[in-house]
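With one protein chain removed, the remaining protein chains of the complex are shown where they sit.
Moving on, here comes chain A:
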Amino acid sequence: MTGITVHTIRNAVEIANTRMATLEEELNRADSQLGDGDTGVMLSRVLGKFSETDISTSPDVGGALQMLARAAAATTGSSLGTLFMTALLAIGKKTKGMASVPWSDLSDLLQAALEAMIQRGGASLGDKTVLDAIHAVAMATQGVDDQAHIATKASHAADQALISFQGKPCKIGRARMFADKSIGIDDPGMLGFVRLVNALAAGR
């Protein structure tokens, strides 16, 4: 069974980048509820840069992810963008030298990314951020080793995380200052992650 390769990552980038054509506006709208309304623009810029980055020269998955992390480092200074980069570096470190990564490793890799993002950003699980959705996907895909099942479970878990956090207040970042107002609306970072997971699951 084929695992995750540089080619898989390249395809994922293209799917995500294509999805941004319609997602950008939705994320900007979500962010403008309590933030400055630029999450969609930022993510679009980063994924556009990923799309322009030739990762095919990397012999292994780790190298390709590090190339993408460097592209992000040059493209955005936003907190979400930097956390994204942190996740790529963390997974890149774990997959260095691996031409193919078994799908069964995905859950552990997401967990490693999660830990690095928590350490870097200072948020905790339950704060209503992108971390909660990543955690849900990592849990749901634990012990699953084929791509099709991972896609189904990841997509479902991401949707459920979004729904379950909608009614909760935001506890970190600028939105925490408007905790009451944050109840009933989506965290833009979490929303972006969920929509992209859905797109990747559908387009695999």
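Here is the rule we use: contacts are C-beta pairs under 8 Å (C-beta built on N, C-alpha and C of every residue); 3 or more make two chains touch, one makes a residue touch a chain; residues count from 1.
As a working rule, contacts and distances are computed from a predicted model.
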Practice task
Choose one: "Serine/threonine-protein phosphatase", "Dihydroxyacetone kinase DhaK subunit", "Fe-S cluster assembly protein SufB" or "NADH-quinone oxidoreductase subunit H". The correct choice is the protein name in UniProt for the chain not shown.
Solution key: "Dihydroxyacetone kinase DhaK subunit"
Fill in the blank from the handout: In the whole complex, of A:S78, A:T95 or A:S182, the residue touching the missing chain would be A:S78
Completion exercise
From A:G3, A:G37, A:P169 or A:G203, the answer for touching the chain not displayed is A:G37
Exercise for the section: Go through chain A and note every residue touching the omitted chain. Expected result: 32, 36-38, 41-42, 70, 73-79, 81-83, 85-86, 120-122, 173-174, 177-178
